[in-house]
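Yeah, one chain of the complex is gone here, protein chain that is, but the others are all in their spots.
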Amino acid sequence: MHDLAPMTALGASEPRTDTIGPIRITEAPDWALASVAARLGQEATCQTALRKLLGTPAPGVAAQASGPVLSAFWIGPHIWMFEAPYATHPDLAQQVKAACADTASVTDQTGAWVRFELTGRDLPRLMERLCNLDMGAMQAGHARRSVIEHLGCYVIRHEDSITLYGPRSSAQTLHHALITAARSVF
Amino acid sequence: MRYSGFRVLKEALTGHRGWTPAWREPAPQPHYDIVIVGGGGHGLATAYYLAKEFRQHRIAVIEKGWIGGGNVGRNTTIIRSNYLLDGNEPFYEFSLKLWEGLEQDFNYNAMVSQRGILNLIHTDAQRDAFTRRGNAMILNGADAELLSAEQVRREYPFLNFDDARFPIKGGLAQRRGGTVRHDAVAWGYARGADSRGVDILQNCEVTGFRIEHGKCLGVETSRGFIGAGKVGVAVAGSSSRVMAKAGMRLPIESHVLQAFVSEGLKPVLPGVITFGAGHFYCSQSDKGGLVFGGDIDGYNSYAQRGNLPVIEDVAEGGMALFPGLGRVRLLRVWGGIMDMSMDGSPIIDRTHVDGLYFNGGWCYGGFKATPASGWCFAHLLATGTPHPTATAYRFDRFERGYMIDEKGMGAQPNLH
Amino acid sequence: MRLKAGGQIDRDTKLSFRFDGKHYKGHPGDTLASALLANGVRLMGRSFKYHRPRGVLTAGSDEPNALVELRSGGRQEPNTRATVVELFDGLHAAPQNAWPSLRFDALAINDKLSNFLTAGFYYKTFMWPAAFWEKLYEPIIRRAAGLGSITTQPDPDPYDKGFLHCDLLIIGAGPSGLMAALTAGRAGARVILADEDFRMGGRLNAESYAISEMAGSDWAAQIVAELVSLPNVRLMPRTTVFGAFDHGIYGAVERVSDHLPVPQTGKPRQTLWRIYTRRTLLCAGALERPIAFANNDRPGIMTASALRAYVNRWAVSPAETVAVFTNNDDGHRTAADLIAKGVKVAALIDTRPDAPKAAGTELLAGAQVIDTSGRLGLTGVTVKLANGQTRKLACGALGVSGGWNPNVSLTCHQRGRPAWEERIAAFVPAGDLPQGMIVAGAAGGQFSTHATLAGGAEKAAQALTDLGITATKPDLPQAEDAPTRITPFWHVKSDKRAWLDFQNDVTVKDVKLAHQEGFRSVEHLKRYTTLGMATDQGKTSNMGGLAIMAELTGQSIAQTGTTMFRPPYTPVAMGVLAGRSTGQDFRPTRLTPSHHWAKEQGAVFVEVGMWLRAQWFPRKGETTWRESVDREVSATRASVGVCDVTTLGKIDVQGTDAAEFLNRSYCNAFAKLPVGRVRYGLMLREDGIAFDDGTAARLAEDHFVVTTTTANAVPVYRHMEFARQCLWPDMDVQLISTTEAWAQYAIAGPNARKLLQKIVDPAFDISNDAFPFMACAEITVCNGCPARLFRISFSGELAYELAVPTRYGDALIRRIMAEGAEFDVTPYGTEALGVMRIEKGHAAGNELNGQTTALNLGMGRMVSEKKDSIGAVLSRREGLSTADALKLVGFRPKNPQSRIPAGAHLLEKGAKMIVANDLGYVTSACYSPTLESYIAIGFLKNGQARMGETLRAASPLTGEDVEIEIVSAHFVDPEGDRLRA
Partner (left out) sequence: MIINHPLLGPCDAQEFTYKGDARLIDRPDGMAEGSGPAFYDYAYLRDNPAGEHRELWFHEQGDRSWLVVTRNTVTHDIISVELARDVARSMGRSR
């Protein structure tokens, strides 16, 4: 194992948690990410490979799907983002590439994003201050990209929580927006 | 009738019975020597200079609605000649010089107010670019001044110097720039043209051109055919629509630009100021309203109205620059159609149709150009040759590779 | 004065407030206007032009007169309508546009001069001498004009923004809005009910009549209570829907904290909501219009409905004795309500000879008010009776009703035009409404309470049916259903001034003058007289003005038309439109992976787009930035330096057609680039102008990593996606941005390899032979950390760029610094980076300015003619390839210590400073510590042919004029020996 110590997107060694009213905002740095884009003409074989890898069909448009180990969400036509715990999958991109071989182009995206977990009551009331997605209509298992604080972010709706991915370099801006909006509501 | 302070006094004492209409409402004649299509600022100025400077006769201005109802009636009133490129700067400097003597020339107080314009600098690269521009202005005989951040602060102490995302590092000032009461420009030119015999035909829509054997014989209108020796089209946002009637496709897209005015305030802003790190520029009218604008909405539109994102973007720029604006209220938002050209610069040229001339592609900078545009178009119509300051404004510059692209954005009109 | 009983105020609680320096008391439920009237204050402001005394005209947001400066300091809020300010304890407000005081305003002299200050007088004078405009006339005019003032201090309150979604947006919570919300709410639809007032109910709160045997306000409260209990209904009081935008998006402002002295910690003053709705029901009611008559502008004269609202809702009468002047039945209702509340009504003056009977006061049918008296407040009116006699009536207030205008504003925000309806003598919404909008109640011209209730329920059900939601209409409560009876009457003929626009002082005479001078179109009328351009945007004035213009031109009102209704419905604070995006939060900040480390080192940062980058790293004892930058450059060139270059855009290009795709995207050839090699690429726009440059590294047959400049990362990615999806849709190529995924450092200088060899794992041979200039590889560093290494050089030195996953970027810079200590490794910032690239003659943003071609940049031969690449064809146009085209060259000053200003223009020695002599310009300049001289690069006409000549770099703007020698732009190591070392 190499000897470079990671830093979180918010610039610390440990992830940050904030609790405001009923909401908890947690930085979640321990995720490996890899984007997978099916090669032209290989879409079907690629999806077969991904299904095998994920343990469930690759998610459809604007959807998220979880398998036993990995999870994935749709980010574009025939493009998905795969997620796995970083501790166990530091080389997620290579694993995905191995599974898809020449049917897909795979890119390591681990460093590209900051991830926040939002939990608590009234999450839609927080989100309505931040982005134009209709959280009231967004069911668990939906994943959409939208604009938050001028930043392109992924919003993934789970049963009791929301996962938010924003560009890593702007982690502080995004975090500040989350905190400010939460204080404004609660 | 000559306007003057004396005249105002006299009329006040005699019940204002002596005022006559600022322009006539003539019936269309069957034929004119020159027909100008478009009763906006540029069309009216063209007619005025044709009659006054080029001694032309039998001129008509044809307007679909009411005169001055296009962009001359809904702009942010700024005049300046702070351009970079050789194709532009002499023209805009000519225009600024015409502004400086305009009111006395056409006997109408258009409130030409040379309160100065200041373009703020936020990065070193911007300073380099503005230095190049300021020098180009001086080489062309215009005035320019480079200000340090401290100098800017002395003139505008309330701008955001201490908590800015993009700190102010200086500015390029043009003291002769300023604002003009925009409607009065249209009215002044209309009155001046009318008094020199120009027929201003309102509520008269051009429905087609009569072109035979490659020569334009006149225009078909909602009030019948009007014959013309020469036809000059100056219809700004409607350029593509009108020229399509002559079978032309133009290097122009029509886009919506929104502009804004606040409730009236006691004087706060001495001059015109443009934010260099966001889309916002602002001045204060004599009535007290802050007049401001920003970027175009960015999509083709003839709707003359825009959408909320740009309104917010402009307000963000305003607040970033001037945090004391928070409680100033936006009173009115309006939208106009901009004839956005492919290099951000205008066209004043003859067309492939004999006797048909075109003036357009002003993007959102047409107001300040009004006097020179009118003069140069009149020059072209009267003499058949381009005015020396407008030689670059040719149709064929795109095909031949002589673009005049101030912003360097290429053939993408919504980025100019 | 406050009436003994009644009103929706909390009489048990007293609130203290101050206006014009005097202290008063009011109650919760009051507005500033109602509280002032309760305290006997009628004079609240001054008009714009004549500085005439002004009191309230209305009881709502259409108020043109009672404008005050609310609060102070950074919170000072000018032009605030006293009629909508919710009273709070400690409120203070000051009069505006009056000096030295509200009662004695010096500029009231304008009123005496009014005969000279008619519409448009300023267009006819102040022209001589020309220079006097800016120096004399305009400053006087500006000082006199304007309304309230701001302090220019920053607004201390936060603002917020948000997005809401619903099936049905109901605008206005009067009888129709409440019925609509009830209908839709019970049907389970997602409903938003917004109302500008702090108390929902609309006119029901201001009227005396019963609904199902309850007071209207009680009925409203009962409905509101039920709506509150429905989870699918969102009630938004204090919320103004101010604009209708495309495709069912509405702008609304919620005044979250304006009724408090200051917002609670963390809470916004106001929130901007963008409401996305499938259907909209406009229930915005109607606004009463006045009648123009001589001196109809005195404090105490107001709309009859306002008078009624003050009596019923706030239990306030502006005077002990009042009169009512009307042309319709609704004025009678005002008289009746006043009488019922014990207010003495001197007379009910009705212009209609056949006016219905009235009880409790004298009815003067067929009569007109021809004049009024009272300097600072109304003392009496003069009435011309039906028989032609005149009569004076003493009264302290006059309620005027000229009929009601449906509140059509929002229906016209998408350039719809309302239509004239004779039945109610008013404009009503016409066909071309904003998408999904339906109008109900008084806003649609249905004025009786029964009709508004029924309309609200019916239109809500209709809207839901469109959406496939079934609604059952609730039982309609009993309510009055009086027909609208009006005989249009716009102005009392008079030689005196009769006001139309009370704020801007536009009178009937001004309209006549505009007509006389040919300003007859409604737009000309508005612009020439300023009618309707005041802060109320003509809500109370426009109708009268255009009715009079119609009369003068002999056209009908319908033919005359209206001016354009534009957003916002009522003025909106700039602060709330900006929301959270102010100050440092104006735009996102992007931090580089080494940011925290650089901060520890005391780096000076600079904004580069959204990024903050280290500009230089000052060391102890260094007093100027130049000292630091010179040191960084020299140290790098002497040993080794390190710079964070993460901000450069990175795009992963994969697929079997990746090479061919890049071959068409760049003007130079890429198809044959071997795996493990990097190539410089120049990208053109389709118009042949240079767009961006960067490198493409081939990591595998089907995998490239492309870099872009920092500024163009987003546009280049967009452009490549366009080419991929639209131009060559069947190419097998996939793109994804990886800018953020990698922390990338440039390590440059003669000792760069030695330093890197300590970091790169030994399994990877990076010797010059194994890893030559322009090599690239996927490697590991620091015992197994995955990394990418590129041997590329922007500085001209032996240099590498090393990338690791972003999370290790901080650790890597620390490791590089630690391992590099023996070489005295020096971190350098963007300034030193800039100096070294100028020394090397590399083009950057100042040269790639969107106006230059490959030819200008000295790369003309790179544009391949053997393939079809974007921009190649148009780059060959005549104007872009003239013989004297600008060429990138270098400049050295004759005196090495003379600065060459970037932005200077190039001229021959002795040439006159005119544009005809302009030969080009300086793009980038710096002091070169390597050459111990100032140097610069720039574009010179036919530059390559002028090497060795002496010219001037002239910058009259900065007062500089420097003799320069034309040299190659490659100042340092022109043969490139160092970077290949």
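Just so it is clear, A, B and C label the chains in written order, and each chain counts residues from 1 on its own.
As a working rule, a residue touches a chain if its C-beta (ideal position, glycine included) is under 8 Å from a C-beta of that chain, and two chains touch if they have at least 3 such contacts.
Only a predicted model underlies this, so the values are computations on that prediction, with no experimental measurement involved.
Within the full complex, the chain left out of the display contacts the shown chains A, B, C. Which of A:6, A:21, A:57 or A:76 touches the hidden chain is settled by the complete complex: it is A:76. Within the complete assembly, A:146 is the residue of A:48, A:66 or A:146 that touches the hidden chain.
The chain omitted from view is touched by exactly one of C:99, C:276 or C:680, namely C:276.
In the full complex, chain C makes contact with the omitted chain through residues 245-249, 276, 414, 435, 657, 686-687, 714, 718, 721-722, 725-731, 867-869, 872-874, 876-877.
The omitted chain makes contact with chain A at the following residues, 61-62, 74-77, 79, 132, 144-147, 152. Of the residues in chain B, those that touch the hidden partner chain are 238, 240-241, 244, 249-254, 298-303, 307, 309, 342, 398-399, 411-414.
Keep this in mind: only the chains that are shown with their structure count from here on.
In this assembly, the chain whose C-alpha centre lies farthest from chain A is B. Distance between chain B and chain C, defined via averaged C-alpha coordinates, is recorded as 22 Å. Computed from the mean C-alpha positions, the centre of chain A lies at a distance of 49 Å from the centre of chain B. Within chain C, residues 161, 274, 581, 585, 587, 589 each touch two or more of the remaining chains. Along chain B, no residue makes contact with two or more other chains. Contact residues of chain C toward chain A in the complex are 158, 160-165, 190, 266-268, 271, 274, 276, 580-581, 585, 587-593, 595-596, 610-611, 646, 652, 654-657, 702-703, 730-734, 736-743, 780-786, 804-812, 815.
On the side of chain C, the complex with chain B involves touching residues 48, 74-79, 115-116, 118, 121-128, 130, 133-134, 138, 141-143, 145-155, 157, 159, 161, 243, 245-246, 249, 251, 272, 274, 413-415, 509, 513, 516-519, 521, 523-524, 527-528, 530, 535, 537, 564, 566-568, 571-575, 577-579, 581-587, 589, 606-608, 685-689, 691, 845-846, 849-851, 874, 877-881, 901-905, 913-915, 917-918, 921-924, 954-958. Per the touch definition, chain B reaches chain C in the complex via residues 3-5, 7-9, 12-13, 16, 19-23, 25, 65-66, 68-69, 73, 86, 89-90, 100-101, 103-104, 107-115, 122-125, 127-136, 138-141, 144-146, 157-158, 160, 163-167, 181, 183-184, 187-188, 202, 262-268, 277-278, 284, 286-288, 303-305, 307-308, 311-312, 314-320, 322-334, 397, 399-403, 405, 407-411.
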